[in-house]
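Here the complex is missing one protein chain, while the rest keep their positions.
So, chain A:
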């Protein structure tokens, strides 16, 4: 695909702009910003990737992964602001998930140890892990708030913090991983995965593209489950103090 075709493809930006203007939807400014940002960001990433792929230097590959983890942490941390030390918990989780998946892929020779494979797969792994972290933290913080009475009840009966938060933790892990599992059930029927479609468009053998897509799907399944569980078990202890009291529990108690 050439730059000329990219310019022609801007038609797909002009259509929503015209519709927005005609129907007074007020989306023009955001649409232009989104289009300009995506062009700049993706072109920049394209050139950076080209440089990294050509150099085949492990330092650059690691730097790219570190950048992904920093950006993912920055994005996800807001959802877990109520949890003490959430930044480090996210960093540890993302690093663990990345190391685990790459260790399996490279260790078992499933994919070659080249930038061409490591970087895109890392992007999918860390990106998916970030989405899962956001889903988990969103649900977990609301579960804690909504079920504070149950948590206090179990503590008051002599339960440990882990017992007191168990139901909320399990509910949040389930709720955050269900979308990944459910979307995999309908994959190929309702939607064709973007990566697979991209490979087919680029001229790859469709069966090869499917096999690779399956690998990615299984990878994302592990990513989803490990992210939620790890983040959950790293987060819940910070909700309690050494006296097994719910931190900030008294603030909701009017009496």
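To be clear about the criterion, a contact is a pair of C-beta atoms (placed from the backbone, for glycine too) under 8 Å apart; a residue touches a chain by one contact, two chains touch by 3 or more; residues count from 1.
Quick note on the criterion: contacts and distances are computed from a predicted model.
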item: Protein name (UniProt record) of the chain left out of view, among "ABC transporter ATP-binding protein YjkB", "ATP-dependent Clp protease adapter protein ClpS", "Glycine cleavage system H protein" or "Cobalt transport protein"; value: "ABC transporter ATP-binding protein YjkB"
item: Of A:23, A:108 or A:157, the one touching the omitted chain in the full complex; value: A:157
item: Contact footprint on chain A, counting only the chain that is left out; value: 149-150, 152-160, 163, 167, 243-246, 249-251, 253-255
